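What follows is part of the complex, with its chains left where they were.
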Amino acid sequence: MIVRPHPSPISLLFILRGSIIRAIVAELVVVFLAAACVTGVYHLRPMWFSGISLAPFTLLGLALSIFLGFRNNACYQRWWEARQQWGQLIAETRSFMRDLGALLPGQEERRQRLGRRAVAFAHALRCQLRGEPLEAAQPWLPAQDWAALAALRGKPGEILNIQSREIAGALRDGAMTDILYRLFSERLAVMGNIQAACERLQSTPTPFAYTLLLHRTAWLFCLLAPIGIASTLGWMTPFATVVLAYAFFGLDALGQELQEPFERTANAVPLDALARIIEISVLEALGETEIPKPLQPQDFVLL
Amino acid sequence: MIVRPHPSPISLLFILRGSIIRAIVAELVVVFLAAACVTGVYHLRPMWFSGISLAPFTLLGLALSIFLGFRNNACYQRWWEARQQWGQLIAETRSFMRDLGALLPGQEERRQRLGRRAVAFAHALRCQLRGEPLEAAQPWLPAQDWAALAALRGKPGEILNIQSREIAGALRDGAMTDILYRLFSERLAVMGNIQAACERLQSTPTPFAYTLLLHRTAWLFCLLAPIGIASTLGWMTPFATVVLAYAFFGLDALGQELQEPFERTANAVPLDALARIIEISVLEALGETEIPKPLQPQDFVLL
């Protein structure tokens, strides 16, 4: 995520970081060259272009705008849902710690284990979503838990299973009633729902056929538009075409980036920073005194 | 679902799998021929076209874009809801297994039966939604359960009923309190809600009158537009018309495909792969050692 004070209007025009322009510069060059060719032909054979107007291309451009608007909305919703799920995970972990603190007052060790394992869950989920090894979860887990995870595919889910067995142990010890067991069981179920929702967002992009259809329509438009523009704008045609291509390809590329909200990119959800917030919340609830600091943006980017 | 690394911009232009173009190639040919006829008439009798502009057709095209944008949004929402419901089923099954593991520690056999029946539910629902025979559920069910299902229409629902009776048995045995019974009853109710939502998505397409109205408007537009385009673009008319038809019919066909999210098609929800994830989660929770692998895409397609 890019974090910066709202820049002045003029500096806004020259910011590169976070700009989508680097992702589409190749497309813009191709479009420019193609438009330059069309303009060249127009100057050699202007009569070929007599009577050609922009109207048919306008129609294509407008249809494209509407479809891009629709797809961007879908991509933005995915990105925002990803952020919501992680916000919910922060809230659930805090509620989990709150009830642990209130209901297991004499059982410091058990609380420590349960709390630290909640942090491990957040790290394991984060690493799985980013396709990274799960080592970040290891320092937060007892050794036998970490060993038990090794053989399993569904590592974050297994951490929840261990949590559940530990709490059920308290139920059998008589340290907790079944009413209170249910309270914790529902917190763990919500964490499981968050995990499933994140896996859904990660594994199911918007239908590939949309990407294809929009991308191809955008190319068709940008390559054909100069034919309609040349007779109107003459040598300015390539520049005008690039401006249009910037808007269309830019929105297309931005949607592409937003629809993968868990990647380690500048516009994605900052999982590292959110996992750190969970660490801080848990350690403060456990009464630790050495609390790490929240992650700070590097070069305006929070990962 | 089509799963592939984001292709390079150039290869994007030549990908056929997942492309909607195969579904609309007949329409495109018809439109091309019709536009070619109009262009022919125009060259024979140009004065018939004098003064004709694209403006009235533009208006129709824009209205069509807006209506197509609306319908596509509705179809996409259906597809996404289908995926959400199955993600929720994965999460619920995992929570069900988690609570079983924590609360029925000594009753290995009962846990096995309940867990494997949860997999059977997923397979039965999957097969019902795809209109396939329910044999895939058989290996996961005790023989008498499978026999009991034979006579009934609502097979997935009956599997939930058997689960419920088994858990109520544990309640009567004293192996479980009523508080914990309620916990399981609510998990089963959520699974029933997922079943009802999937049946709704399968049995209730978007209103047929929309399909008709949009399809007919698209045809009217594509057949009439050449009249307006011919005097502007001359012999390029058929090509320009096909480009417009590609965008409109392509979006129409894509909406049609997405609104049936449970079909066994390339753009649908990959029920087989999701049911396999449920298998893996349940078998790992039951402590099995032979765990099947997640399904891999064949030719970039996950079914």
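Think of it as A and B in the order they're written, each chain with its own count starting at 1.
Convention: a contact is a pair of C-beta atoms (placed from the backbone, for glycine too) under 8 Å apart; a residue touches a chain by one contact, two chains touch by 3 or more.
Every value quoted in this text rests on a predicted model; they were computed, and no experiment measured them.
Oligomeric state of the entire complex in this file, given as copies of the one sequence with 2 shown: 5.
Everything that follows uses one rule, which is that only the chains that are shown with their structure count from here on.
If you lay the C-alpha trace of chain A over that of chain B, the rotation comes to 70 degrees, to the nearest 5. Per-chain Cα centroids separate chain A from chain B by 23 Å.
Chain A contributes residues 26-27, 51-53, 55-56, 58-60, 62-64, 66-67, 69-70, 73-74, 152-154, 157-158, 160-161, 164-165, 167-168, 178-179, 181-182, 185, 188-189, 192-193, 195-197, 199-200, 204, 206-213, 215-217, 219-220, 224, 256 to its touches with chain B in the complex. Contact residues on chain B toward chain A in their complex (touch as defined above): 1-2, 4, 6, 9, 12-13, 15, 18-20, 53-55, 58, 61-62, 65-66, 68-69, 72-73, 76, 79-80, 83-84, 87-88, 90-91, 94-95, 97-99, 101-103, 105, 177, 179-180, 182-183, 225, 228-229, 231-234, 240, 243-244, 246-248, 250-251, 254, 257-258, 266-267, 269, 280-281, 284-285, 291, 294.
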